[in-house]
Structures are given as structure tokens and as C-alpha cells.
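With one protein chain held back, the other chains of the complex are shown just where they sit.
After this line comes subunit A, so read on.
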Amino acid sequence: MNVNTETSGNSLVIALDGRVDSSNAAEFNTALENATADSDLGVVLDCENLQYISSAGLRVILTTAKSLQSSQRKFVICTLSNPIQDIFVISGFDQIINIQGSRAEALATMEA
């Protein structure tokens, strides 16, 4: 699992790569905390290269969404593969997290 962060306009874009399961969920959580600390920008989590995520990883995403909301920062997730999009929907995350099809669409919602 890899997390790469860059700034694009008024957003932090975090590109997540690889697999997230119980063996590295704690590491994923720390990586997201580090990536989003020391900034008040909105966050785009780009999952284009995310191959796999289990509920251990979904917990980290929910924790991050709650923490960003409590500091009034936007949070958008984009470019989910079909099976991952399915588990986000089954988990009801699509009702509480803004999910976009591409990074461009995600960044467009950050401008609004």
C-alpha cells in the first residue's frame, strides 16, 4: 500500500495505491493522518490504483471522513473500481461521502 499526496488548486489530492486490509489498516490510518495534518485544505482520495480494500480499510476511511467533517473540510473519493464501488454502496458510504467518477470531477466539486 502506498499513499502519495500532492496539492492541486485548493485541494490535497491523496493517491492510494495497492491493497488495504487488516494487516496494514493501521499504517493506512497513520498515512492519512500525516497527509492531512498541518493543512486546512479539502481532501480528494483518488483510488484509481487501489486494488483491494476490506472492512478494516473502510473503517479508516470512515474515521477520516468524520474527522474532516468535524473540522469543516471537504472530502471527496474518486475513481473507484467496480467491485470497490459496490462495497462502498453496500456499506452505505455513498450516502455520507461524496464519490466522483474521476479526479477531474472530484476537483470540480472542490471548486464549488
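In this text, a contact is a pair of C-beta atoms (placed from the backbone, for glycine too) under 8 Å apart; a residue touches a chain by one contact, two chains touch by 3 or more; residues count from 1.
Operating definition for what follows: contacts and distances are computed from a predicted model.
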| item | value |
| --- | --- |
| Candidate names "Sugar ABC transporter permease", "5-oxoprolinase subunit PxpB", "Chemotaxis protein CheW" or "ATP-binding protein"; UniProt protein name, chain not shown | "ATP-binding protein" |
| Hidden partner chain, touching residue among A:I14, A:A31 or A:I97 | A:I97 |
| Of A:N49, A:T63 or A:S102, the residue in touch with the unshown chain | A:T63 |
| Hidden partner interface residues of subunit A, rising order | 21-23, 52, 54-56, 58-59, 62-63, 65-66, 69-70, 82-83, 86-87, 90-92, 95-97 |
